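Okay, handing you the structure first.
Note that this complex is displayed minus one protein chain, with the remaining chains in position.
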Amino acid sequence: MVPAEYYLLLSAAMFCIGLFGILTRRNALIFLMSVELMLNAANINLVAFSYQWGNLTGQVFSLFTMALAAAEVAIGIGIILVLYRNFADIDVTKPTTMRW
Amino acid sequence: MVSAFEFVPAIAVLPLVSFVVALTFGKWMPKKGALAGIFATAGSLLISIWTALTVAGFLGSETAYHEEIWTFATGIGTFDLHLGVFVDPLSSLMLLIVSLISLLVFVFSLGYMNDEDETGLPRYYASLSLFSFSMLAFVFADNILMAFMFFELVGLCSFLLIGFWFREDAPPSAAKKAFLVTRFGDFFFLIGVVGIFATFGTGLFATEAGFPAMAEQAITGEMPGPVSEFLSAVGMGAQQWFTILGLLVLGGVVGKSAQFPLHTWLPDAMEGPTPVSALIHAATMVAAGVYLVARMYGFYLLTPTTMAIIALIGGFTALFAATMGVVKQELKQVLAYSTISQYGYMMLALGSGGYVAAVFHLTTHAVFKALLFLGAGSVIIAMHHNENMWDMGGLKEKMPVTYWTFLSGSLALAGIVPFAGFWSKDEVLYEALIHGLGNPVLLVAWAMGLLAVFLTGFYTFRMVFLTFHGEPRSDTAEDPESVRWNVKLPLGILGVLAATIGFINMVPIKKLTGLKIDFLHKWLVGSETLNAEFLTGLEHYEPILKNVAGIEASYIAGSEITTLLLSAALSLGLALAGVGLAYRLYAVPEPVEHTKKLGGLRTLLMHNYYQDEYQVWLAEGVTLPLARVADTFDQGIIDGVVNGISSVSLFSGDRVRRIQTGVVSNYAALLTIGLALLLIAFGIVGGWF
Amino acid sequence: MIPLQTQSTLPDWAALAPTLLLGLTALALLLVDSIDPDDDSPGLLAGVATLGSVLAMVVTGWYLVAGTGMPRTGGAIELFNGQLVVDGMSLFFTFIFASVTALVSVASYDYLADRAHQAEYYALVLLAATGMTLMASANGLATAFVALELSSLPSYGLVAFLKNNRGSVEAGLKYFLIGAVSSSVLVYGISLVYATTGVMKLPAIATALGGGVAGQGTLGVLGVGILMVAGGFAFKTASVPFHFWAPEAYEGAPAPISGFLSSASKAAGFVLAFRVFVTAFPLEVVAGTLDWTLAFTVLALVTMTLGNFAAATQENVKRMLAYSSIGHAGYALIGIAIVTGTANQGYALGASMLHLFVYGFMNTGAFLFVALVEYWGVGRTFEDYNGLAKQAPVACFAMTIFLFSLAGLPIGGGALSKWALLSATASAATLSAYLLAAALIVNSALSLFYYSRVVKAMWIEEPAGDFEVSSYPTGLYAAVVGAAIVTFLLLPAFGVVSGTAFDAAAALF
Partner (left out) sequence: MLVELLIVFALMAAGLVFLVPDEYAGQFAAVLSLVPVGVSLWMYSIFDGTGNALLEGGQPAFETVANWITLGPYAISWHVGLDGVSMPLVVLTTLLTTLAIVSAWTPIDERESQFYGLVLFMQAALIGVFAALDFLLWFVFWEAVLVPMYFLIGVWGGPRRKYAAIKFFVYTNVASLVMFAGFFTLVFGLGDSISTLGLPAIAQALEAGQLGSVGGFGPGTVKLAAFAALFFGFAVKVPVVPFHTWLPDAHVEAPTPVSVLLAGVLLKMGTYALLRFNFTMLADVARANAALIAIFAVVSVIYGALLALAQQDLKRIVAYSSISSMGYVILGLIAFTPHGVGGATFQMVSHGLISGLMFMAVGVIYNETHTRMIGDMSGMADRMPVTAGVFVAAAFGYMGLPLMSGFAAEVLVFMGAFRSTTIPMAPLFTGIAMFGIVIVAGYLLRAMQKTLFGPFRLETDYEIGRAPLQDVAPLFVLLALVIALGVAPDLFYRMIQDAVFEVTALGLGGGA
């Protein structure tokens, strides 16, 4: 079987890709996607180690995570919508009325 | 029968009452509070007389008295501070003098102030009464702390009275100077007082429990417990430490008695009303210093060094002040310097072991100096407050009473036989001489004192001739304002006294004839109890003087009489010489200033040896700038640091908030960096990699 | 107080009554709204919300008094196979959440006057509150995450509630984005912890770690996991470096929501952190891997300093309060930062809990005052507050109490709680503890400076323009004054809470 370290590396890679996306992309939607990527990186770990440890906790929890991710996206889309209404753009770096 | 001693506190309390009365009701009283003062001081005088008689032993048996009347501050596990009364020949004599002079000054003031309808009379009489109160209480103080307290109050009163005419510029500044200079002296005095209490645990002047007695034990007998304790703490020998204490107290004396170098305040003090000058110089403030030394003579006797220093200061001051008196233009200025000089004589006497002589001169001087000042006051009234002698002249005919009394005073001051001054001054010089023969330091002091006799004679009669003789040199002198009984009465009384008071202690006559007429001497020798119990009698002092201070009498050619006559002749001769010179120079119709002949010396004398200059410089040239520097330092550095801290933190705050750029991507980035940093840091710490 | 044995009288699930009450109220609100969709009865909605939260508060109070879940009545009550636990600490915090919710609901009645979607607003508030109460009793990482999300997601919506107000929307966006990132960090951390231990329940994790399951190789994984979990919580508590959302969110959000988030939501983050770190990662077990007290010390230092220094020079009162609330997060972190061996651990943690408790009232109160000012339409800067006391002395007096209490002056409970923290550092007496103490002193001095700026504006300065206070809204006033009274009473009556707090904290160790 594949040793656990590989899964760890894979998930870490995914996590970093997501993080990279967040840091570089300005489009709110892509921002969201990157977040999803990071969450799923976690899911990989959970599932993998759930198998490793031989209990279902991790797998179940990954389901929770997906659900919550969905909810998060729902809220996110809503916010992005009003963002667009107010700033006529979904560039996350645009709204800077409040700073310092 | 009731003893006078129970009423001694009243001597001081009466004037205190009149102070309150004059201050509160003076405005509505007929003589603006003068009467209150007169009655009060009269009462004090009566009780003083009564007390004196009691001390003399005419009434009742006990001839000295000590009572603690008020516990001031209770100490637990340490000494208490209290106020008390101590009456012995010295203090009772002083009480007599003070209350007498005060009374006369009050009377005179009626003429000097009321008749000139000055404003603020209640304030004047209130201060005067407070002055008498403080002085009298000072005189019968039974411990040195109480003495200091009333010593200070005297200073306050001098401030109030010298600055009486506060609406002008000069008097307040003179008052300030008087208080400051004496305060400077009192600073040392207070250290001395505190030191004495710390060392002995008591400030009592008299009795075995008193500090002079303990000090004597410490030096001669076995060391009392507390004293040795403290001495070991400061790590000094008894002799050494007592010398320091004595000198510290002497600081106060020098200040109040206007001895060199703290004499500068006294001439300025002439800014005050003339009766006040009379009071200050004759009997109260200035006398206080000398009196204090006499009061704790038993302590000073223990430290030869101090004695020598006292004598030197005295002798030097006597000469020093006399030289300045020679060139003064104003009547009162001359008198002022003569005062300084005369107190120099007293110090000289005390320093050279002439206890009786000092007290004697104190007494006579009180009389004739009061007389001279009041006389000057009367002249000043006549001259409409012009004091310049060069504007006077020929007042002899216009105001005979003043003239003759003033003359008597002058003769006394100059020390012409048989006037009071002669006897006392002669005794002072005699004592200095006989003790000085075996002691070069004292001899030097004596020489200076002797020299001063000549000058005294000169400036005194220069003053007399310029004022009263020759032709009037101004219109006011032509027809001076006349003075009333309330001026003449005191003058009369004092005039007679000035002529006669010397007879209370005619030592030379006694020595020559063997008549027992040295009353004052007997008086100060005191009773059995005084010497045995209170230890303030002459018989107690003399052995110490001999054994501890090591001051012994020795005579020229071994003969007491020879020495006596020699000294008397010498001083009298010099005095007469001085008078004669004055006569030649100024007893002419049109006298002219001869001071130019002095050349460079003149300017020096005119500027009083630049004493004021350097003292003012010390105050305003050194202290004030120092204060300003301190202020700048405080505002700049110390406060600067405080404000600096705040502004720095606000500035950094303003920088910190810039992190919050408002761009969410940057937030994400910073967040990541932060997390990464934590991971790396703790990874290294935890050794994960 | 009656020693009331919960076990004997009520079924265990009743221990969750507060949570259930809040949740049901939220549903009830939605129900009301669906029955009567057009918002013509704001009073009813606010009333229901208030009622529900007050009920929850009362029940919690009762439990606390009765000692539910406390050692003296048989210890913590475990529910759902130990996924949730009800003990002193959870109830203590639940009380905070419930009371803050009540205050916010009351205040919102006026604040939201004639706005749309009020029902949703209240519902979201109550759901968030429910989430927080769950966070307080979450006993497993899974439940913790779910609860945390339950409280976060409504908050995002609430911050952006004024959807035609750019500020509000911007705030919502930033809050949401940072929140999303943080939650993914948290989840990833959880996954790593799971990777090394294979369990999710906190006590189980402790035992697993104690049993040395974590081999040498996975040491780093565990450490990274723990740190990331800490990060996730740091987001909730608005601590550096996860604080960036806070200033904007608090400034942009409707003022009552700012109060709600900055006190309740923050407290929720803390309770979770306390429980997870003390229960799941006992120091003696993980110290080798990661001395998290050191981590929290660093966080506390940076957080309080950054928060206070940034607040010092603000022009906008609301933003100043936002930064100061970051500063207070730093103070509260002290408690968990010094639960080292030397310290009196219960004392330290209890001090933090107390500070959060008082903070719940004084900070909410302050934000509600801002809400009041916004309601009046006065500007937001310090200058705009000039001379306000002449117009509204009562409210300004209340605000003065809040501010000085926040600054730690003894006219409110804030002083005592802050002193408790300071003394706790003295009890630890390690170098880092003294560092914290010094920072605390410097910072609260600075905070005294900027809080008194507001006081100065209100009482000392002369009013700039001739502005007239139009009306005195009952709801807002009631909330503000109520909060002020509680804040003040917490000074003399501090003992009422302090005992509970220290017991609850001690029970954790």
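Remarks
The chains carry the letters A, B and C, assigned in the order they are written, with residues numbered from 1 in each.
Note that in this section a residue touches a chain if its C-beta (ideal position, glycine included) is under 8 Å from a C-beta of that chain, and two chains touch if they have at least 3 such contacts.
Source: prediction; values computed, not measured.
Taking the complete complex into account, the chain left out of view touches B, C. Annotation: of B:M149, B:L247 or B:A412, B:M149 touches the absent chain (contact as defined above). Only one residue in the set C:L301, C:V378, C:A415 or C:V454 touches the chain that does not appear here, and it is C:A415.
In the complete assembly, the contact with the undisplayed chain comes from C:L448, out of C:L448, C:V481 or C:A507.
From the set B:W50, B:F184, B:Y300 or B:F368, the residue in touch with the chain omitted from the display is B:F184, counting the whole complex.
Within the set B:A627, B:V648 or B:L677, the residue that contacts the chain not displayed is B:A627. Mapped onto chain C, the interface with the missing chain covers residues 342, 344, 346-347, 350-351, 404, 408-411, 415-416, 419-420, 422-431, 433, 437, 440-442, 444-445, 448-449, 452, 456, 459-460, 491, 494-495, 498-499, 502. The set of chain B residues touching the chain not shown comprises 71-78, 81, 145, 148-150, 152-153, 156, 163, 166-169, 171-173, 175-176, 179-180, 183-184, 187, 190-191, 193-195, 197-198, 230, 233-234, 619, 623-624, 626-628, 630-631, 634, 638-639, 642, 646.
Heads up, the rule we're going with is that only the chains that are shown with their structure count from here on.
A complete topology is adopted by the chain contact network, contact being made between every pair of chains. Centre to centre, using the average C-alpha position, chain B and chain C are separated by 78 Å. Chain contacts: chain B has residues 657, 660, 662, 664, 668 touching two or more partner chains.
Annotation for chain A: residues touching 2 or more other chains are 22, 92, 95-99. Interface of chain A with chain C (complex): residues 4, 8, 11, 15, 18, 22, 28, 31-32, 35, 38-39, 41-43, 45-46, 48-50, 52-53, 55, 57-58, 60-61, 64-65, 68, 71-72, 75-76, 78-80, 82-83, 85-87, 92, 95-99.
Taken in their complex, chain A has these residues touching chain B: 19, 22-23, 26, 92-93, 95-100. For chain C in complex with chain B, the residues that touch the partner chain are 173-174, 177-178, 181-182, 185, 219-220, 223-224, 227-228, 231, 240-242, 244-245, 247-248, 288-291, 294-295, 298, 306, 308-314, 323, 442, 446, 449.
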